[in-house]
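Worksheet for the structure shown next.
The complex appears here without one of its protein chains, the remainder shown in place.
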Amino acid sequence: MRAALQLSQSGFKTAVISKVFPTRSHTVSAQGGITCAIASADPNDDWRWHMYDTVKGSDYIGDQDAIEYMCSVGPEAVFELEHMGLPFSRTEEGRIYQRPFGGQSKNYGEGGQAARTCAAADRTGHALLHTLYQGNLKHETVFFNEWYATDLIKNQDGAVVGVIAICMETGETVHIKSKATVLATGGAGRIYASTTNAHINTGDGIGMVLRAGFPVQDIEMWQFHPTGIAGAGVLVTEGCRGEGGYLINKDGERFMERYAPNAKDLAGRDVVARSMVMEILEGRGCGPNGDHVFLKLDHLGEEVLESRLPGICELSRTFAHADPVKEPVPVVPTCHYMMGGIPTNVHGQALIVDQNGADVVIPGLYACGEVACVSVHGANRLGGNSLLDLVVFGRASGLFIEKSLREGVEMRDASESDVEHAMSRLDKLNASTGGENVSELRKELQNTMQNHFGVFRDGPFMQEGINKLAELRSRIENAQLADKSMAFNTARIEALELHNLFEVAEATAITAEARKESRGAHARNDFDSRDDENWLCHSMYFPTDKRVGKRKVNFEPKTVDTFQPKARVY
Amino acid sequence: MVTAVTSLGRSGLYDWLMQRVTAVILLAYFLFIGAVVISGPGYAEWSALFSQTWVRVFSMLALLSLGAHAWVGLWAVFTDYFTERMMGSAGNVIRLVAQFVTGIIMFTYTVWGIQILWGL
Partner (left out) sequence: MLQVSIYRYNPETDAEPYMQDVQVDTGGKDLMVLDVMEMIKAQDTTVVYRRSCREGVCGSDGVNMNGVNGLACVTALSKVVKNNKLVLRPLPGLPVIRDLVVDMSLFYAQYEKVQPYLQNDTPAPAIERLQSPEEREKLDGLYECILCACCSTSCPSFWWNPDRFIGPAGLLQSYRFLADSRDTATEARLAKLDDPFSVFRCHGIQNCVNVCPKGLNPTRAIGHIRNMLLTRAT
């Protein structure tokens, strides 16, 4: 929507296709904030410190040119949001309120904890998403709401010239032509059984790209958020720990002091999540089954909780039956974010790599947000960086498309057979007669991913998972669509989503097995340390031959010195 | 289509304010009349009371207030229920007839009221 806004503002005819009404997208669930060095909490704050934290957080496979761009342009992008009306919380000086988040430091890790995450209470994502939608209303962007994009249309030159989309209300299927197609379809957390993600996070953009034969990058990197409410999967923000909450095991011990003596509960998310799993595995978990730990908040007092974390109080009471004012909240690491995605440059242009390993732009295709892998998050995303990522690179895509449209874009129209090719999956589904039930298959897929590709991974066990997936593929491709009706047929959409989930899951599995090291969110028992010699690189998954290749990480920021890989301690 | 053409003041604020002001007048008037009734007046007392100009003016004001209050209130009721949305194009006809009848009744009462109060 940020890209659409940019283009509408400049007077270009822009349409947004969304499978849900735009304010129902998953960004709405982001709680804590948007991390950016706007120098409100600390007047001396520097975007370079933010850049350092992000590079370190990424375990050094974040592209430094992209991180540099994000962190340096970030303040401008955030101020624009404020000018659009985003209701940020405020400091006494009237500036935007910033709170501490995990992995944040001052002075390149030397100056202690920083507070850099700009917040609108604990509803920043909601406020941001509504503000962006409102901005688009103001500039009269055209919305195709509750239209579901099924596949990309490639012309004979391999350029992307539009999409096939279904109007959910009427079942009508159309070919939407465009000079620039921006995928902003978000993540695919629903490949896991336990996830903080919305039902709609089914990796539709990744599915489309893989089916079109384009590669995805670092797709094995899945962030498990330390604090999902046990049982429900619902997220409680890192801001809880930023505001002073901490994790305890069954003995009441603040165990993060052992794992990360300096940053403690505000270490990187991968570090905290692993520590929690260790506590649980070593028998110090809480509850009758010892399968979770507690997030302690009551010491912050009712006033702080109700003013800074009102949404958390509400969620905890509803889903954990625990009132944070009085008792700790049961939490467990839960699948949260897909660091990998469609490789892009800083303009949002989707990339492939040629035989010599050089980047080649896919004409007409752009990606931004969670579906993209610019890559600013590398192997582990820092809290609050996802909102910044989507705003900065949505904006950058819009700016770049604007420029290229002004210069003139000439692409050949898709031929009938190109369109037919893109339609084939839908046609097959509509013609299905037998086959298995979609929700059963989805459950099986999610359980396989949860068990074989979770917080800790293991070679042979992953291979077993890959075998299970291989067997699932044909069953999923032949899944049954019993209800063939046209009007608001969500069964059809769910079947199509399942295809996408599977594509993401398979890419994740194969790439995870191939990356023979532990880095960031990817932790292997059989290769338990970082291997900079062989794996200080992006993984690239090529769908046509299910091959995993490598792509160089960018270590050449334009205005600052390169941050060299170091051991990552918090 | 339901429009504001037949509303009292063509303005929501005006109508809303009128509704409140007339309500206050009506309340005051009925309290006044109520107090008189409780004191158990005979014909002579009634007659004396209404021979005073201010009582006639007050009564007239209450009567006009009743008219305005009823118009605003019934306008809202009619534009809620007798509409094209609820009953097709017949809704418009029924609503206008209802408003016309209401108008005639209000007007009749007002004229009659003047007649009674000033004994024309």
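Note that the chains are named A and B in the order they appear, and that numbering of residues resets to 1 at the start of each chain.
Simple rule for what comes next: a residue touches a chain if its C-beta (ideal position, glycine included) is under 8 Å from a C-beta of that chain, and two chains touch if they have at least 3 such contacts.
Everything numeric here is computed off the predicted structure, so don't read it as measured data.
Taking the full assembly into account, the omitted chain touches A, B.
Contact with the omitted chain, checked across A:V142, A:V174, A:L281 or A:A482, is made by A:A482. Of the candidate positions A:G94, A:G283 or A:G408, contact with the hidden chain is made by A:G94.
Within the set A:D65, A:E82 or A:E477, the residue that contacts the chain not displayed is A:E82.
Listed residues A:Q156, A:T490 or A:N525: the one in touch with the omitted chain is A:T490.
Take subunit A: the residues that touch the chain left off the picture are 20-21, 23-26, 28-29, 38, 78-79, 82-85, 87-96, 120-121, 123, 126-127, 130, 134-135, 137-138, 169, 198-200, 234-235, 311, 314-315, 318-319, 437-440, 482-483, 485-491, 494. Summarising the interface, subunit B meets the missing chain with residues 2, 4, 7, 10-13, 15-17, 75-76, 79-81, 83, 85-86.
Convention: only the chains that are shown with their structure count from here on.
Look at where the CA atoms of subunit A average out and do the same for subunit B: the two points lie 64 Å apart.
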